[in-house]
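The structure appears below as structure tokens.
Just one protein chain is left out here, and the rest sit where they should.
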Amino acid sequence: MVSFESDYIAGAHPEVIKRLAETNLEPLEGYGSDKYCECAKKKIKEAVGKDNTEVEFLAGGTQTNAVIISTMLSDWEAVIAANTGHISLHEAGAVEYTGHKVIALAQKNGKLDSDALRVYLRDFSADDNREHMPIPGMVYISHPTEYGTLYSKKELKTISDICKEYSISLFLDGARLGYGLMSYDTDLTLKDIAEYCDVFYIGGTKVGALCGEAVVFTNGNKPKHFLTSIKKRGALLAKGRLLGVQFDTLFTDGLYFKISRHATDMAEKMKALFVSRGYKFFIDSPTNQQFIILENEEMEKLKEKVRFGFWEKYDGEHTVVRFATSWSTTENDLNALEMALDGKE
Amino acid sequence: MVSFESDYIAGAHPEVIKRLAETNLEPLEGYGSDKYCECAKKKIKEAVGKDNTEVEFLAGGTQTNAVIISTMLSDWEAVIAANTGHISLHEAGAVEYTGHKVIALAQKNGKLDSDALRVYLRDFSADDNREHMPIPGMVYISHPTEYGTLYSKKELKTISDICKEYSISLFLDGARLGYGLMSYDTDLTLKDIAEYCDVFYIGGTKVGALCGEAVVFTNGNKPKHFLTSIKKRGALLAKGRLLGVQFDTLFTDGLYFKISRHATDMAEKMKALFVSRGYKFFIDSPTNQQFIILENEEMEKLKEKVRFGFWEKYDGEHTVVRFATSWSTTENDLNALEMALDGKE
Amino acid sequence: MVSFESDYIAGAHPEVIKRLAETNLEPLEGYGSDKYCECAKKKIKEAVGKDNTEVEFLAGGTQTNAVIISTMLSDWEAVIAANTGHISLHEAGAVEYTGHKVIALAQKNGKLDSDALRVYLRDFSADDNREHMPIPGMVYISHPTEYGTLYSKKELKTISDICKEYSISLFLDGARLGYGLMSYDTDLTLKDIAEYCDVFYIGGTKVGALCGEAVVFTNGNKPKHFLTSIKKRGALLAKGRLLGVQFDTLFTDGLYFKISRHATDMAEKMKALFVSRGYKFFIDSPTNQQFIILENEEMEKLKEKVRFGFWEKYDGEHTVVRFATSWSTTENDLNALEMALDGKE
Partner (left out) sequence: MVSFESDYIAGAHPEVIKRLAETNLEPLEGYGSDKYCECAKKKIKEAVGKDNTEVEFLAGGTQTNAVIISTMLSDWEAVIAANTGHISLHEAGAVEYTGHKVIALAQKNGKLDSDALRVYLRDFSADDNREHMPIPGMVYISHPTEYGTLYSKKELKTISDICKEYSISLFLDGARLGYGLMSYDTDLTLKDIAEYCDVFYIGGTKVGALCGEAVVFTNGNKPKHFLTSIKKRGALLAKGRLLGVQFDTLFTDGLYFKISRHATDMAEKMKALFVSRGYKFFIDSPTNQQFIILENEEMEKLKEKVRFGFWEKYDGEHTVVRFATSWSTTENDLNALEMALDGKE
């Protein structure tokens, strides 16, 4: 059955698999010190285009969030996130497992509300009891957000300025970063992100890799003894090559961006299928995730022909569902979706 | 340069890569609920041949040790290990990061000394202050050990019996399990291990996989809500297929055992090269890791022609080094080693 | 200067100090196994009046919350609290430090909104992604709340019923329990609380003791090896007598209740002083904490004559402040307050 259930339904981009096969028998050093990791880091730094950056690889999104947040926060600090943020809701308490609180603030369209952030930090600074509260040490945002939305350059700058004002670091979760950068409706570049954030990651798992996220520290701020801290969290792969070869491939000849653009194109076409048939959207998303409000009975019927993701109840008779494209989505998939929507076989 | 540095210098067994490529574009469910994971679990259960077993996949050895130990211990419990055990020494404090103490006891040839274990548990039980000490809740052993040695069936039974006497669970770290099972000098089978241990894992990373360890719970004792606990530790891969396909391949037609036997054969031949030239061994290992005592000057010379691992200082003039074979070791590699030992090009 | 800043501005009730002095040189066993601890536990059980209860002592409120929550939750569980709950806001992330998330839900008058609780648990149970979320394992409420308000018997039963429906334990933080029980506006008894809650504590620090909270497990559910878990958290006092003697005294001849009633009486008189002068209250509190909305300039003036606590900004020109009575508040204190309010010396 055709599936739009998520952006991790397929393996890796075929070029990635090919390179894994080609390099497979080369004897390489372990733990990320091999030449492919080195090469991938170099290419990513070039793509980011900012001096003084450092790159490290981790295996998955929740792991990356927990490792970055817990190694960059001081003992007494907490991280701020939108109450819809991935770390607030869908990581099984992974950040809290490292001993740090996630302070959930209001969101707008899935994006952290900069007014709420400003008010929180201002009030915190003025609070006589602030020594009895975890001290905000980092702001976490995701881009695209969990709802597929994007921060504009101005919005990101605003949050970045607030963080600077309060000497708080800004961390951008880019699990789907490619799909954000290659949206037709964004003015935010990779370079901007490196400029405004202290640390961010370029998601691989959802954008062409079997697994892997590339963390970019943007101002010489990689935590000391980071490898030891990664190991301590059980997050160090013996065969670092698995991550190195994948990111080396993705950042050769712009593959990461090309396949992200493909997903965007597929999403736009998919969106058009829904729009032209009068479907209602839960939110206006310019990226690969589209959220549709389905009448429950129709949802049940559609389930028989196409796979998609349950998101949340809308009301007693409607449900919000997610259709996601990815680098692996094909025209055939869209055709199958179109037929399903039209009730054809 | 030919390398015997470790048993994780190569990628995956070519058959594994082939299957990853073949299944690559199939849309599959995430987080380990795909059909390849299911199939791999079934095959592993068959290989283990014991009722009431459950199998779960994790990405790496340190991660697996930390996840298993921390989800199976109660709050007040600690894990006992040989003072040379991997969790005692080389995991950057990953078990302690989960809040549990590793109690290090004496070893013999890299194996936990069962007499030391018995004495410790007896004395602990009689200690008036035992409520002020972490209560032993699990015994950790590795098989093969970090020194390549193996527990005999009798030795494992002895430890298992002690554990049962004190109601403590027994966990066997099988990061190199294949190389142990397919040694020519063992009477311990996979079935025995399942019989004597409460939980163990079948190592993939060092035995044919890019990454991945298959945890086997042997008596219906998989921790409740295990997926949530894995996620909470940042150890859940979105594309569980990466582990499922690899283990499915390794446990099809006995591939795991065949390639392990190959490593053993290569190790025996390698051993013969050293023996026939009068090299001294630090320990008598019947598995893929061989520990040689090299005179320091000779070590430096050899380094120019072949890669191997530093282990520890022996004395002022000698060093213990490790030569490891694996499924990827070839006759060519051995020829190159032979020439290096003989000072030829 | 007269102080209504908090309910922990004085030492212990004089009777408590007297008993500490009287018993001071008796040689006693350590770690809570002395006869005063035993006696205090017995008296508390009698006051609670429910079979199968167990009592343990800890030193302070945040410590108690962290110890109880982390020893009663399973690895994969989180605790639910009102977003104004002490554990949500004012404990520096102590619960998260133990590795568990605090899920903050809406409140009404400082009380956890039972509708919000019901909806959350219902939706959670229906959520396809619930395995990726921390599983609610406990509900935390405080009584009196941080705003001095009280749950009615019906309200507590409602929450208790919801917890039972979802097999979640209910924990009542009674840091100020005496002031709640002895309010003139409550229908909730100690026995009710023991009936509806799985665990609660009777606060000593704020109600007559130098330090100390008495935890009551209401149905044979004291965590196993609790002493070891307490020690592991650094919360075990060598001289357990310090807690035993205090609670023994407080629960002799109903002292705990008498001094709580005194605080209530003082609060009612204090309230009358404000009411008769037309002050506005931020919230209607029937206990020892009263929250007044002061015009900022007046607040500054009042500060020169009486101490009180800053609570939060009300608007640009007004501030919410807290005046707390306690067992130690005297008529003289009230007279001083009256004169301060009237601008007299």
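General remarks:
We call the chains A, B and C, going by the order they appear; numbering starts again at 1 in every chain.
To be clear about the criterion, a residue touches a chain if its C-beta (ideal position, glycine included) is under 8 Å from a C-beta of that chain, and two chains touch if they have at least 3 such contacts.
Quick caveat, the model's predicted, so the values are computed rather than measured.
Looking at C:Val55, C:Leu89, C:Ala104 or C:Leu210, the residue that reaches the missing chain in the full complex is C:Leu210. Considering the whole complex, the residue from C:Lys111, C:Arg233, C:Lys271 or C:Arg322 that touches the absent chain is C:Arg233. Only one of C:Val48, C:Ala78, C:Leu150 or C:Leu242 touches the absent chain when the whole complex is considered: C:Leu242. Hidden from this view is one chain, which touches chain C at 2-3, 5-6, 8-12, 14, 17-18, 20-21, 23-30, 59-67, 91-94, 97, 205-206, 210-211, 228-229, 231-239, 241-242, 307, 328. Within the entire complex, the positions of chain A that touch the omitted partner chain are 31, 70-71, 74-76, 99, 131-135, 223-225, 227-229, 231-232.
For chain B, the residues touching the chain absent from view are 76, 78, 89-93, 96-102, 104, 123, 126, 128-129, 131-134, 309-310, 312-313.
Definition applied: only the chains that are shown with their structure count from here on.
By C-beta contact pairs, the most connected chain pair is A-B. For chain C, the chain whose average C-alpha position is most distant is B. Rounded to whole angstrom, the centroid-to-centroid distance between chain A and chain B, based on C-alpha atoms, equals 34 Å. Note on chain placement: the centre of chain A and the centre of chain C lie 41 Å apart, centres being C-alpha means. Distance between chain B and chain C, defined via averaged C-alpha coordinates, is recorded as 50 Å.
In chain A, the residues touching two or more other chains are 91-93, 97.
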